[in-house]
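Apart from one protein chain that is not included, each protein chain of the complex appears where it belongs.
To keep things simple, chains are lettered A, B and C as they appear, and every chain counts its residues starting from 1.
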Amino acid sequence: MGTGPLPSPPDIVRSAYAELIVTDLARARWFWVDVLGFVVSESAPGVLYLRGYDELTHHNVILTEGAEPAASRLAFRVRTPGDLDQAVEFYDRLGCRTARLPAGNTPGIGAAVRAEDPLGFTVEFFHDAAPAGRLQQRYDLRRGAEVARIDHFNIVVPDVQSAYEYYRSLGFGLSETIEDAQTLYAAWMYRKQTVHDVAFTGGAGPRLHHLGFFAHETHHVLRTCDILGSLHEESHIERGPGRHGVSNAFYVYVRDPDGHRIEVYTSDYYTGDPDHPVLRWDVSDPRRRDFYGHVVIPSWYAEATTVLDLDGNPRPIAEQHQILESSVGADGFRVR
Amino acid sequence: MGTGPLPSPPDIVRSAYAELIVTDLARARWFWVDVLGFVVSESAPGVLYLRGYDELTHHNVILTEGAEPAASRLAFRVRTPGDLDQAVEFYDRLGCRTARLPAGNTPGIGAAVRAEDPLGFTVEFFHDAAPAGRLQQRYDLRRGAEVARIDHFNIVVPDVQSAYEYYRSLGFGLSETIEDAQTLYAAWMYRKQTVHDVAFTGGAGPRLHHLGFFAHETHHVLRTCDILGSLHEESHIERGPGRHGVSNAFYVYVRDPDGHRIEVYTSDYYTGDPDHPVLRWDVSDPRRRDFYGHVVIPSWYAEATTVLDLDGNPRPIAEQHQILESSVGADGFRVR
Amino acid sequence: MGTGPLPSPPDIVRSAYAELIVTDLARARWFWVDVLGFVVSESAPGVLYLRGYDELTHHNVILTEGAEPAASRLAFRVRTPGDLDQAVEFYDRLGCRTARLPAGNTPGIGAAVRAEDPLGFTVEFFHDAAPAGRLQQRYDLRRGAEVARIDHFNIVVPDVQSAYEYYRSLGFGLSETIEDAQTLYAAWMYRKQTVHDVAFTGGAGPRLHHLGFFAHETHHVLRTCDILGSLHEESHIERGPGRHGVSNAFYVYVRDPDGHRIEVYTSDYYTGDPDHPVLRWDVSDPRRRDFYGHVVIPSWYAEATTVLDLDGNPRPIAEQHQILESSVGADGFRVR
Partner (left out) sequence: MGTGPLPSPPDIVRSAYAELIVTDLARARWFWVDVLGFVVSESAPGVLYLRGYDELTHHNVILTEGAEPAASRLAFRVRTPGDLDQAVEFYDRLGCRTARLPAGNTPGIGAAVRAEDPLGFTVEFFHDAAPAGRLQQRYDLRRGAEVARIDHFNIVVPDVQSAYEYYRSLGFGLSETIEDAQTLYAAWMYRKQTVHDVAFTGGAGPRLHHLGFFAHETHHVLRTCDILGSLHEESHIERGPGRHGVSNAFYVYVRDPDGHRIEVYTSDYYTGDPDHPVLRWDVSDPRRRDFYGHVVIPSWYAEATTVLDLDGNPRPIAEQHQILESSVGADGFRVR
């Protein structure tokens, strides 16, 4: 571990993709591709590369067959090839284990750097990406949720304040929070000009709470639900449709056959101005998690996906170090 | 009471309006007019006449100030003036108390007949109605939920089978049911060519469960919720937004300041064919009440509006005579 | 031909289906099924039976391969089997040639009566219809325009006033007109409780102007256009998307590979009340045909489908007997 001030972080452009371990790839394909309508960019035995209809790089999600459900890495795109060296230096100084991957190690992705970050997640940085066919105006091909692109990673961490400070050191801006005078319960942080690339939910972690995907209109969110009801697969709908107070997103959360949580949402806002102001929600405002005041289903706070270290082993989960939002917020009872 | 076969019932065109007693008319006006966007057709001290933007007759709802919240009558339009005599004869034969009201007794409504029906509700029949200005294409005036017109009355009755048989004798068609081998838990019945003009929910009754209003698109339903969240009045949103399995309606239920329940929905279907088939939902299908499988909030089954007799006195409430849907349906627990 | 007053007309429930002759069934199937998303109820060599997702009877459209594009009949459903005899008597008295067809002559349709009506169209009446699977809640199957059901026939006639009087004698109600002090340029008439089952456009006739199909929301209309653009088949989009002043329908008109015109629309209104008022548009109001004031493309007024007589021969086309709306209306120039 180095000493002195942290070096400049890698210049992160955006959250780009995640790799999820699924226990039955055929069934995962049914859910992600046939039902939700993700585009298959590439496939190989035991692995699928998926993207949304607006995505112009190779993939937003990798589904890899394995013994236990998990999230093996969260990948960020960086602005220049030199940012990879910057990433190694940055994480070295933090005392984090890193690894360099050659181009092509992941199909569609150039040389990459991975690190076990201070929060316990395996994060990846890459610059080069294979282009993908432009499908935004192939309305004839759209199916399911018609997701446009990946938008963000939501992670469960035992200490939201630490997560916030770490991502601030990576150059992320803060768009919204849930807090009270004592505690930061949740935070939304961004590099690209949307509400977030990463968000933190307080709880036993490190775990992946969900992957968030942007769709263009509310009717796409509703269609996702309608299709699941049609197939009598409505039990995959965990929460929503509804609108978040935080971010203004109109959302639904679905769970894939391995329990990985997927948010399909629409309607957040531009955050690119240099003095973009933070929106702070009080933990007692029942609208913060659901603008319509509905109680959040307990599984949404409690359940999340195990994450893997650089060697592919599950990370141990620490209990929360802070009071949980779900125990203090107005979610636990009806206001009426 | 007469004997022999029932006479022909009055030829009912559709559910037309309801009168609700509200305890604070200013606050009711705020909710119905300012928030939900109902059109004020006429007002007088202590009373408001409201309609939707497509409605071409005088009103869909009367809000009358009074001491206790209640529903004083449910009014149906009939095809000819002669149907009023038919109504008197029909209810006389049933042994039900009736009353004739002269034209103008209710502003905008011609001569009317009222009856205390066998289910305990005060129902009204009228033929003549004052025309109302055509506002459908006054998009500049639309606000709130942009409801188009009243669609149906949903009533709570202790014995759904009896309610079904009574409305069948009135010439109503059956569109959908919730049932199992033993019990009819709920039924939807129509005169106009939609899924229903009246529906029955099993429970302590007679009570009014809700008034249903049609809006043209899902975004109108969502806007209703968004406005209530904006005003921090989200506690008025009781249930939804969501889609019903029954009727396919995309719905939200809101409660006015007196607790009167209002459904704003869109997307049901045409039922005008002579052999329109019945859709029967099994009470164990979690999609019947919410196509997305979500648990119905208990208040939705338990709470409803007191109804008044011909003299304006509250009707006594009988406990249910049947097993309640909410105690046998899959609503009480998550499927996942 | 009989004498004396006309007998009671058959009790028509609604416009039910049309048969179109297409010159290349494979290409027609591509357009109607693959692109527009109609459901195939049944197929046989040289013929396809199609319906919308809400339709509960066998078909809304028959596509039959033939040498020249044409519309061979427009079919109405009647309320009782006895209405078939009523139809024979009615058209006999009018001096119109009729034919009786046994059940099964058209798959999915019971016994039928056809007539060469006074306007020169072959119309059919039937009561019995085979039920079709309920697909409204199979959102997983929906594609294309997601049309729900057939709504209306729009026909070109040389004398709109005569067409109006004939359909009035059949018991149709009048919902809207385009007129001036001298001339009735167009009229919309209904049996079911919507704006129309049949409408008349003045011009050389008899010809079929278009078949109108209802979809539930505006985004379905837009999706129809987006798909055609995606496939570089945008030349099939003749007019729209836009909103009609008349009927308030948000519409698009597309032309199939044989030039048959199809309207996909949403958002008209209920017309079931006994005193439903007529909405009369002045021919000089540029909003009557396009609520946004846009000029109607000339082909929309000029082109239409040849219709066949009872023997399958093309009906001769008479030039209009009246001044054409397109020559007097404000459509020919911009208001600005």
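Rule of thumb we're sticking to: a contact is a pair of C-beta atoms (placed from the backbone, for glycine too) under 8 Å apart; a residue touches a chain by one contact, two chains touch by 3 or more.
Quick caveat, the model's predicted, so the values are computed rather than measured.
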- Query: Of the chains that are displayed, which are in contact with the missing one across the whole complex?
  - Reply: A, B, C
- For the full complex, which residue in A:His127, A:Arg143 or A:Arg289 touches the chain that was left out? A:His127
- Would you indicate which residue among B:Leu6, B:Val40, B:Ala103 or B:Leu231 is in contact with the undisplayed chain? B:Leu231
- Query: Hey, which of C:Arg79, C:Arg97 or C:His294 is the one touching the hidden chain?
  - Reply: C:His294
- Task: Could you please point out the subunit B residues that touch the chain left off the display?
- Result: 35, 137-141, 217, 219, 223, 226-227, 229-231
- Identify the residues of subunit A touching the omitted chain, counting contacts across the whole complex. 13-14, 54, 56-57, 77, 79-80, 127, 129, 131, 134, 136-137, 148-149, 192-193, 216-218, 245, 248, 266-267, 269-270, 272-277, 279, 291
- Touching the unshown chain, subunit C contributes residues 218-219, 222, 225-226, 228-229, 232, 234-238, 241-243, 245, 250, 255, 286-287, 291-294, 297, 299, 334-336
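Methods note: only the chains that are shown with their structure count from here on.
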- Closest chain to the protein CA centroid? B
- Task: Overlay subunit A and subunit B by their C-alpha atoms and let me know the rotation angle in degrees, rounded to the nearest 5.
- Result: 180
- Item | Geometric centre distance via CA averages, subunit B-subunit A, whole Å | 44
- Message: Using the touch definition from the top, which residues of subunit B touch two or more other chains?
- Response: 218, 245, 291
